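Here is the structure we will look at, set down as structure tokens.
Selected chains only, in their assembly positions.
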Amino acid sequence: MKTGVVHEHVIEVPAASDPVLVCGLPGSGYVGKLAADHLVSSFKLRKVAEYTSSTFPPQVSVKEDGTVDPPRGELFFAPTKGGRSLFVFTADAQPTTSEGEYELSDAVVSFVRKCGVKKVYTLAAYITGSFSNSPKVYGAGTSKEMNKSLSEKGVTMMKDGGISGMNGLLIGVAALRGLEGACLLGETSGYVVDAGASKAVLEMLSKVVEMPIDTSMLKEKAEETQKVISQLQAMAEQSRETTPQPTREQRPGYIG
Amino acid sequence: MKTGVVHEHVIEVPAASDPVLVCGLPGSGYVGKLAADHLVSSFKLRKVAEYTSSTFPPQVSVKEDGTVDPPRGELFFAPTKGGRSLFVFTADAQPTTSEGEYELSDAVVSFVRKCGVKKVYTLAAYITGSFSNSPKVYGAGTSKEMNKSLSEKGVTMMKDGGISGMNGLLIGVAALRGLEGACLLGETSGYVVDAGASKAVLEMLSKVVEMPIDTSMLKEKAEETQKVISQLQAMAEQSRETTPQPTREQRPGYIG
Amino acid sequence: MKTGVVHEHVIEVPAASDPVLVCGLPGSGYVGKLAADHLVSSFKLRKVAEYTSSTFPPQVSVKEDGTVDPPRGELFFAPTKGGRSLFVFTADAQPTTSEGEYELSDAVVSFVRKCGVKKVYTLAAYITGSFSNSPKVYGAGTSKEMNKSLSEKGVTMMKDGGISGMNGLLIGVAALRGLEGACLLGETSGYVVDAGASKAVLEMLSKVVEMPIDTSMLKEKAEETQKVISQLQAMAEQSRETTPQPTREQRPGYIG
């Protein structure tokens, strides 16, 4: 916190083999954050760096074990069975200023670049305002080659719009530093924490990075999401009988 | 103000014996600020450092003696009869930016750490939206050991939520610098300056740090608070006869 | 991004002959941005410097080729047939903070000053709230000599008000660095992306800098603008029959 707004605490500079970086930060529907947390636990990744920043929200939060902590970013790592090494970056919150987002993105990208990472993937939400039983996965990459490869795997390519915050900026900063990047966005209503969208995004990521990802632990959470959605739909059905509904055109179509 | 946003003016680096730091900054109900001011006057603490910051609100305020002053943070100190040394940190205002809150927290924690402080306590408000004659004291610490010791003294442990601003961040930054920290939050309505909550918090602090604290001077203020509360309750009682009231579920349950 | 908030990536320091800098950034009606983009393509300018900044909005946008990129500023250059060299500066977005706007302006002005630029022109919108078939061009310069020369070319001189954002600040910073500057503002309703206003501004710029500018490619876009305006006017005509209209005095007269 002494120089600049981000402080990097390196625990280990791991020896990595053909590594990729996958990032998921808190955002709409917690799609990216849930997916990143799932990767950390299912691949039993170990923490290799921590990031504190004076641009994180000035607060502490009560964690699951009852203790409190200020927000921080965490970079995890492990080799995987297939031979490729996996870095995962996530955080408790997003920085509160543009400068904070740029500096944090820069710090993380610089670290993994030194470890040989050439491609950065971020996981995010594509908000449609309506519920879907089989969420699509949208995407956008920093090069035409990346876009071609995403498209071949079944990603629905974005035609316009933008991706705000760290989940967008991380691949932008990756490109500024000479790496390639892509964002995979799971279709979600934006109304609920959506483990189903996280599952869809991870299944697509598995194809894109050619790395098997076990999403069974997410399946249960996704089924809970589905129950919540069903209840909301039933409630909406009831109110639809008395209230005029927005047409599809009037519904929000925002990407975040 | 030349480098960074916080300027520390050291008056004295005191020789301290088994010291603790207690902090209370302006916040909801002035619970922490009233309690900190009470400690300064009842223990006859002397000022050992002052903090100005370009992130404090850009203004001057008329003080009790009629003169004006820009906002500043003040660190006080004295040995106590029981043998433990006591540091108290308070300020006229909280910084206006995240960066300012982090840097000020860091400056204060770094100072007391060099003087041997190992535990940092902050005093704050737990807002319930309703009035209580015997306010509970809630708490959260930065380690399981700290939480265990708080719980044994009668503190009601927080299960979720967070603590915003300097009263939260100071213990977070303490943890980042290798110290332990805890926040004690006095139950308060959030509607009035609540000396009763301050008194409750100080009585619990006395048990937690095993240091006798004379709260008799606060008692009178607490009784004034109680009168204000009684008047507000009477007014609410009257209006309740004509106006529908929020149920307990609809009332705010925010921690600040 | 390591020191300060703006990072300049110099591709080439061109040898320039009697050069001018013309700037157009996104703003009301995209008047300046459209005009700047037109200059880049019609004069086949080459990029000589890029600017990234941690004060640009933290996001990536999908470009025409389907790839994503963080916002950046771009400085273009080429000699022109008439002998004068032309620099054009544009950006995807304006910085989000005052500091960012000042630093970016300073970086661009410093670069072109070293290349011999003595005059800086910015292109912007003069919002009237009503539609015009032959938009006027307003202007304001940083010296009386500049104002006199603008006036002689047919620019309607501003008498009061101000010019906000980069399109204003760039000429202000130019003046602080010892250069002259002027802003040309195309009359526009403020309701549509207005290629007609861009065309009018470029035609005036052509007279002011005595450099032929081919605006034929803008003519088509201006005709599209005119169609949109005609439709809006027809709709307004219809609603005027039922709704009371603001008088000219009540309409906005803002410059941006």
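Assorted remarks:
To keep things simple, chains are lettered A, B and C as they appear, and every chain counts its residues starting from 1.
By definition in this document, a residue touches a chain if its C-beta (ideal position, glycine included) is under 8 Å from a C-beta of that chain, and two chains touch if they have at least 3 such contacts.
Remember, it's a predicted structure, so these values are computed and weren't measured experimentally.
Sequence-identical chains make up the whole complex; the displayed set comprises 3, and the total in this structure is 4 copies.
Operating definition for what follows: only the chains that are shown with their structure count from here on.
Ignoring chain A while keeping the rest fixed, chain connectivity by touch breaks into the groups B | C. As for how the two copies chain A and chain C face one another, under half of their interface residue numbers coincide. Centroid distances built from C-alpha atoms place B farthest away from chain C. Bringing chain B onto chain C by least-squares fit of CA atoms involves turning it by 180°, to the nearest 5.
Centroids of chain A and chain C (each the mean of its C-alpha atoms) stand 37 Å apart.
Inter-chain spacing, taken between the CA centroids of chain B and chain C, is 52 Å. Residue positions of chain B touching 2 or more other chains: none.
Those residues of chain A that touch chain B in the shared complex are 1-2, 5, 52, 54-62, 65-70, 96-97, 100.
Remark: chain A residues 4, 98-99, 101-103, 106, 140-144, 146-147, 157-166, 168-169, 171-173, 175-176, 183 touch chain C in the complex.
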